[in-house]
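All protein chains of the complex are present and in place, except for one that has been dropped.
Labels A and B are assigned to the chains in the order they are written; within every chain, residues are numbered from 1.
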Amino acid sequence: MKARGFVGDAARRLSSNPAAVVALYLMSAIIALALLAPWINPNSAETLDWAHAAARPGMQSAHWFGTDRLGRDLFVRTLAGARMSIAIGLMASLISLFVGVSYGAIAGYFGGRADQVMMRIVEILSGLPLVFFVIFLTVIFGRSEYLLFLSIGAVGWLTMARIVRGQTLSIRQQEFIEAAVASGASSSRIIARHVIPNVVGPVVVYATLMVPQIILFESFLSFLGLGIQEPGASLGTLVAEGVGEMETAPWILVVPGGFLAVLLLCLNIFGDGLRDALDVKET
Amino acid sequence: MIRYFFLRLAAAVPTLLIIITATFFLMHEAPGGPFDQEQALAPEILSNLQRSYGLDQPIAIQYGRYLKLLMHGDFGPSFKYKDFTVTELIAQGFPVTFTLGVIAMALALSIGIPLGTFAALHHNSPADYGTMSFAVMGIAIPTFVVLPFLGLLFGVYLHWVPVAGWESGSIRHLALPVIALALPPLAYIARLTRGSMLEIMRAHFIRTAFAKGLPAHTVIFRHALRPALTPVASYLVPAVASIMTGSLVVESIAGLPGIGRYLVQGALNRDYTLVLGMVIIYSALLIGLGLLVDLLYAWLDPRVRH
Partner (left out) sequence: MIPTLQIEALSVGFSQRDAMIQAVDQVSLRVAPGECVGIVGESGSGKTQMFMAAMGLLPSNASATGSVRFEGKEILAVNSALKRVRGSKLTMIFQDPMTSLTPHLQIGTQLAEVLVHHNGASWGEARIMAGRMLDRVQIPESKRRLHEYPYELSGGMRQRVMIAMSLLCRPSLLIADEPTTALDVTVQAQIIELLRAVREEFGMALVLVSHDLSVVAGLAQRINVMYAGRIVESAPAEELFRHPRHPYTAALLKCIPSVSGQRRARLQTLDGQPPRTGEKLEACAFAPRCPRSAERCRIERPQLKAKAASDVACHFPERS
């Protein structure tokens, strides 16, 4: 009951925000394009077209957005990169979600000392920029895909934990929890069956807001060469390539760069609109 | 005030210590780490390390020596550059990064705050919408996209500035990197200031100030600005963190010899001591800054002092 009212309210307020609505549509279009691309454009991201290496964008050639140094079609490559970035973004968000929700629910449910300690840790970790520790860990453990996911997932769990903890604290006061405790249910059962379903609303919202942050972080790492390795490519890697060719073949930079910029812009505008519409407090 | 400062200092030191300790042990014990037998280290490097840390000693002793060296500002030998110690590399690179960061921060504050105030005072006007649209773009678009685009426009096409490189103190080389670095915090500060200012202008004490017949500029600068800046003060440390993060890409793209670039290269080269040293420096800077901001709070709001 509560969750439904929450979402309905939000949808209404969101639709009165023109920028957010436009962003939502544009974003969906971009994501759809990226995901459906393999069926639309016959060119594969791997095809090396030596005849048209580093070709300018143009309507005449088969490559509308030009090609890179190795003759790969830029449009297709960019969309492939976008697919990669989005996929990583979603997966890492899920990890973040899982960790954050569990952590926050436990802290909020048990309260007292445990809560204080757990939240203090969150507080300290929030203050320090993640990048440096991720880089440090990458250096030590080497560049494995698992590490990448874990570290990227580590971006969002802090805020998620805080929100879930706040919500849990307020839910805990409510009567049906007392009833469950009185009837002898174990803590983990209560948390799983009563607490978590009730925090779904704000969690969904913040999960949505986390995605652009995560995509940004992944692109950042990939740009520096610390993220996705060849042959995989995300938008970050493509932009890095583009920077190298900046003075001779600028479109190699502009196409993936512009794409990434627009994607993140839409995600952010939509996220802002969503947050305004919901006015969720972190506590 | 003094007592307050020392209290905060006492709280900050343990955090730094924890970071140093955690990173040290991680480096030594982690599988695949630098001291793993599988790693083949060049003999010169190995002997450097041996000299500084005593690699065959028990771990506790190594830790002790490490701390002692740290106290003297010695971060140990580099894992990759056999002729350099990490300290030397940091000393070389720090002034560059520091200059970059300070100018960027100053730019962000000196443009962001007036911009936000202006937007708040012209609430719901085209100027307000324009400013806020600009702010969203500054926040959303990553620095590693902004800087190359700026370089493309102003460097490659317009030839106003060189695209990369560093000449001590040359403005032309600094201009684009600084702008790209300052943009996200600038945008965020503008947004914060605007929101805060809008709220403050509705406060009762502002109504009193107007009722007293004070002119608008006096009300804004003497009565509204200071409380409106509290959220900006809270943002200072994250802003610096953002600039630090940004400096990694900015220095890499523009070829600036700062510690940001060393860190990135160190990461790519798996130069453990270098990266470790950087992490500690950055952490210490942030924690120190946090202290300063606490003091700033006390100044902004007299009630906090008690």
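As a working rule, a residue touches a chain if its C-beta (ideal position, glycine included) is under 8 Å from a C-beta of that chain, and two chains touch if they have at least 3 such contacts.
Note that this is a predicted model, so its numbers are computed, not measured.
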Interface partners of the hidden chain - shown chains only, full complex considered: B
Options B:F25, B:W160 or B:F205, residue touching the unrepresented chain: B:F205
Contact residue for the chain not shown (choose from B:H28, B:R191 or B:H223): B:H223
For subunit B, residues in touch with the removed chain: 123, 202-205, 207-215, 218, 222-223, 226-227, 300-303
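In the analysis below, only the chains that are shown with their structure count from here on.
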Cα-centroid distance, subunit A relative to subunit B, in whole angstrom: 23
Complex contact set, residues of subunit A against subunit B: 124, 127-129, 131-133, 135-142, 212, 216, 219-220, 223-226, 236, 239-240, 242-243, 246-247, 250, 253-254, 257, 260-261, 264-265, 267-269, 272
Residue ranges of subunit B in contact with subunit A within the complex: 15, 19, 23, 26-27, 30-34, 136-137, 139-142, 144-145, 148-149, 151-152, 156, 163, 237, 241-242, 244-245, 248-249, 252-253, 263-264, 266-268, 270-272, 275-276, 278-279, 282-283, 286-287, 290
